[in-house]
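Have a look at this one before I ask anything.
Yeah, one chain of the complex is gone here, protein chain that is, but the others are all in their spots.
All chains are identified by letter, namely A, B, C and D, in their written order; residue positions are counted from 1 within each chain.
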Amino acid sequence: CKGADSGSMIEGLDTSKLIGEYTKELAGAKLNVFNWGEYISDGSEGSLDVNAAFEKLTGIDVNYSNYDTNEALYTKLSGGGASYDIIVPSDYMIERLINEGMVQKPDLSKIPNYKYIPEEFKNLYFDKNNEYSIPYTNGMVGLIYNKTMVEEAPKSWSSLWDSKYSGKILMFNNSRDSFGIALYLLGIDVNTASQAQWEACAEKLKEQKQYLQRYVMDEVFDLMESGEAALAPYYAGDCISMIENNPDLALVYPNEGTNIFVDSFCIPKSTQNVEAALLYINFMLEPEIALANAEFICYACPHTAVLADERYSLRDNEALYPKKKVKAEYFHNLDRDTLDLLARLWEDVKLY
Amino acid sequence: MKIHSKIYMALIMLFLYAPIIVMVVFSFNSSNSTGVMVGFSIKWYGELFNSSSILNALKNTIVLALCSSVISVIIGTLAAVGIFMLKRKWLKSSILTVTNIPMMNPDIVTGVSMMLLFVFVGQMLGMREVLGFGTLLIAHITFNLPYVILSVLPKLRQTDPHLSEAAQDLGCTPFKAFFKVVLPTITTGIVTGFIMAFTLSLDDFIISYFTSGPEYQTLPILIFSMTKRRVTPDIYALSSLIFVVILVLLLIMNITQSRAENKSKKLRTKEGY
Amino acid sequence: MNTSSRASGLINAPYTAWAMIFIIAPLGMVAYFAFTDRAGNFTIANILSLNNYLEAFLRSILFALIATIICLLIAYPLAYILSKSKANLQRNVILLIMIPMWMNFLIRTYSWITILSNNGIINSILSYFGVGPLRMINTSGAVILGMVYNFLPYMILPIYSIMSRLDNNLVEAASDLGASSSQVLRKVIFPLSLPGVISGITMVFVPSVSTFYISQKLGGGKMLLIGDLIEIQFQSAYNYNLGASLSLVLMVLIIICMAVMNKFAYDEGELII
Amino acid sequence: MEDNIIIDLKNISVSFDGQTILNNLSLYIRDKEFITFLGPSGCGKTTTLRIIAGFLEPDSGEIIFEGKKMNGVPPHKRQVNTIFQRYALFPHLNVYENIAFGLRLKKARPDEIKQTVDEMLELVNLKGFEKRNVNSLSGGQQQRVAIARALAVKPRVLLLDEPLGALDLKLRKDMQVELKKIQQAMGITFIYVTHDQEEALSMSDTIVVMDNGVIQQIGTPTGIYNEPKNAFVADFIGESNILDGIMRSDFNVEFAGIRFKCVDKGFARNELVDVVIRPEDVDVVPLEQAMLKGEVTSVTFKGVHYEIIVDIKGFKWMIQSTDFQEVGDTIGIFIKPEEIQIMKKSQYSGKFGDYSSFSEEFDELSQLGESEEGAE
Partner (left out) sequence: MEDNIIIDLKNISVSFDGQTILNNLSLYIRDKEFITFLGPSGCGKTTTLRIIAGFLEPDSGEIIFEGKKMNGVPPHKRQVNTIFQRYALFPHLNVYENIAFGLRLKKARPDEIKQTVDEMLELVNLKGFEKRNVNSLSGGQQQRVAIARALAVKPRVLLLDEPLGALDLKLRKDMQVELKKIQQAMGITFIYVTHDQEEALSMSDTIVVMDNGVIQQIGTPTGIYNEPKNAFVADFIGESNILDGIMRSDFNVEFAGIRFKCVDKGFARNELVDVVIRPEDVDVVPLEQAMLKGEVTSVTFKGVHYEIIVDIKGFKWMIQSTDFQEVGDTIGIFIKPEEIQIMKKSQYSGKFGDYSSFSEEFDELSQLGESEEGAE
């Protein structure tokens, strides 16, 4: 993982190991890549700088920028001010983007490395025919806690409502994930369309607010690693990074069930540079590159070559690849009214 | 000065500098945490020079600040002269009121309003990507302009209205008179305006945040997206370097200034003023 | 006569055009978005829905007000002490106050997290004395502290600049007429420094009431301010119309505040920086 | 004499915002003459100069320079230079460069420039000040740089707008002498503006007294002082007692209830007139020789003389005399026929020349001061 020594094993890029062909044909083109924060091996602390490698190989100019929630991605994309060539939305957001006609169908023949995608990650509900998205990472939301501060491994999301840990609890700073947790806790279908049920969740979240230290997204790393907070729900991959940095931390999947997600590459309709985008995606799926990214990001990697690779240090990680079946569901896209309701309720919660 | 005034000042200075001290200290942290000091190391300074995104953002920021301040100084000086020449009071005061808007308006409203305009125009023109260097530049020029205008205008007011006439009297055309006589007398105002514009532009986050696109990120925007994740000490290292540079520059300025003052004082006493 | 008015028209044209396009038109866009729905139809629903956010408005105003008052209470004595001390000291202290303004405010604000955290510097010091830990970070107090910290120089500088220019003859005249030094302060110095105070209040209140970064970082996202709401609408909730109406109301609110404030200033001076 | 007229203003009228500032002003100026515009603040002196210099186009009327019509010619093409009310030296240039400014524009050769500037510095007595910043000069020195700068381009006519207004009394007196010397030495026409009557009297060949944009009188200093055309001129040029009189016949005027001999004639019989008597022309005499008697109401020592206010039949006369009088005493006065100046009645009659109370005039003046400020 990033920051850990394991990352340094891939020092440079041996181009002979690449499978696709990378020429300077498109040199000078600009490629706007819009990805999650710290979601690519970026050269820090001795890891491989994937974007730099790609630029060097193809002469394409990569503008790499970040978002921190699917909703922020959606806003930027639909705002119209900027155009992106590659985005990495999660499942339910892909569904929404497809529904709203904002992404295009990539020509898979230009992505020979698509063959590494395992079958179980094909034909998922949001892209039934594998027309729009190419999986990049996947994972589940877990509950990370600090063993020195929490005596017994929590089994339920309800520990996030436990007054014992008042002031030491963190919560997702995005509506879908926060409400998701409340929904699991209340035993409601996570894709419900019932206003009453959403409102019940909002009440639950408001109730939680008194115990919260703060709402976080990626700030969670520092807070958990330094022992500033005791409990937080977060994406398993990131939890593994944290645990590596602070062995007092541990991860559990609560009994009520949790969210499973896939983050996939998509190409927006508005792109100006399909060829370069396809090339980039193919590059990202190169076994060597995928391995570097998997090591760096620590998320589970839907890539057969990586999973088979002995160098992959996380291959046997219980949290990433649990042997025991974890009760997990995908989020689905919600209809417009529900989305508006959700946005309003979320503001309500935050304003509360 | 009394002792309690001194203590009071010292406390305020401590307050103002506490975060900067933290920043400098943690830039030498050997771990990547900005919360716990693990050990001393200068590796982050090395990281800094390897980080293409930081260096690129730094370059972008400086280029943007330079361009926007130069352009706003040109437009602003011209505008100040124009406003100064205006005879009709209502026109003058309404232009000045409009000029004040970007200063009085919260940055977020300015940023949002410009973004709305850019996006709207972009959509009308069928452009897929409006937000970028161009929009940033326009936004920066716009919020710089009032500062330039308001530092040039008072200088114009202070200059003798007859200077330009005197030059014409001696054979200049009105145009030449402006460049030969008026412009040199308002240079201090122009320089002040430039410095203000440059620093404001360097440091602007909010307006840039709304008007920038993916291809042109400035340092503040990069820092913002970093603080959303995890701030690594390399950015502290950069800030510490900037701090040191500013400190040194100001010290040099201060010393030369007080030297010049002493010199002129000596000169004066010598000449028997 | 004629030629000069034509010349001034010519000189004014570029800036006037700029101001129209990039100052006025964007505000028009804000108004337009505020009064339309997603489909572009006229509606006042956005404005009406704002009463959901009344609390956020009130909270923002309250926080900004408290921060402004604290800044004033800190800055006024400092400016006064400073204006009475030696010229050399004055210059150095002013420089020291200005240096932090040159550093990126995101970073400086972020550093406060390290200071205020439960395991942070202050709590470490306190625990050394067996006190605490105090909950400081992610509280309203921390947000207000962030505001005070960031905007304090904007309060100090205008007050100081007006005090240092105060005609000493007026002070002497007052004591000549029988005013003791505290009476001089109350009856002459304070009223005369009002324009500086007003300018300072403006320069602290406006950015405080509209900030979003400070509340996100130091408030833990638990206390939404108007700035946060606007930012959410434009950066994650994708509701430009709601965001525009929030911006519009914020702007109007500030214009009203400023108009009221300016009533108290006896001379309508330019912005003092 | 016609042939040496250098500037001729014909029926010049100017108004700003519908207010008439110059009203049908006509005037000719002879070559090498020292002509002074004298008048109260706001009467249009500066405006007249600006028309001559070309900074302002008149609404109507002609400006003729050596027989050629100059209307529409821009300032930088006129052989006329100005010394501005506050000098308008270029603050970014040193003394040398200020003086060389006009020459450089004319693309004169460097050695020529050097020579002329040196000459000018010599002339105004500022050798050794070449490198000085103009702001570091005293008022008098700045004044001289301004003169040198204007003279360096060898103008035919020099316009001076209250050049001494900012100097204090003593320096002012010396600069008056100096300016007059320069004018004579260079043989240039000087058009001089002031509102100080003594300055006008002691420097000029010709004085133009203006009020409200209208020329009240043109003449030599002595002519204007001794034979003012109306009460305004009389009052503006020095202190005067101005009484209502009736012209009983030629050489015979009645005022203060008594008939006096005088030297004026040509008025209608019994025509109402204004009578002017200068305070220094009134002699204090023993009561038995007195023409008029009155009670002394105030005596002020002025150094050279005492200023005595005498109440004669309700009219307060001002008398200047080197002899002290006691307040309350009754004294007699005597006026020689040639000291009695008769003027036709004008719009100014009754407005000036009574010393019964300062306060009215005083308030008028403070109103003036106010409007002056408002205009700035």
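Heads up, the rule we're going with is that contacts are C-beta pairs under 8 Å (C-beta built on N, C-alpha and C of every residue); 3 or more make two chains touch, one makes a residue touch a chain.
Predicted, not measured: the structure shown is a model, and the values here were computed from it.
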Selected from D:Asn11, D:Thr222, D:Asn270 or D:Gln289 as touching the chain missing from the view: D:Thr222
Residue touching the undisplayed chain, where the options are C:Ala45, C:Met101 or C:Leu194: C:Leu194
Residue touching the undisplayed chain, where the options are D:Asp8, D:Asp31, D:Glu97 or D:Glu178: D:Glu178
Identified contact with the non-displayed chain, of D:Ser138, D:Ser249 or D:Thr330: D:Ser138
Absent chain, residues of chain D that touch it: 41, 125, 137-141, 167-171, 174-175, 177-178, 195-198, 201-202, 221-222, 225, 237-238, 278, 280, 300-305, 307, 320, 322, 324, 358-359, 361-363, 365-370, 372-373
Where the missing chain touches chain C, by residue: 167, 169-170, 172-180, 183, 187-188, 191-192, 194, 266-267
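Throughout what follows, only the chains that are shown with their structure count from here on.
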Longest centre-to-centre distance from chain B, chain (CA-based): D
Distance-to-centre winner among chains (Cα means, whole assembly as reference): B
Rounded Å distance between chain C and chain D, as computed from the means of their C-alpha atoms: 57
Distance between chain centroids, defined by C-alpha means - chain B, chain D (Å): 54
Touching two or more other chains - residues of chain A: 79, 226, 228
For chain C, residues that touch 2 or more chains besides their own: 117, 119, 234, 240
Overall pattern in which the protein chains touch one another (line/ring/star/complete/other): other
Chain pairs that touch, as defined at the top of this document: A-B, A-C, B-C, B-D
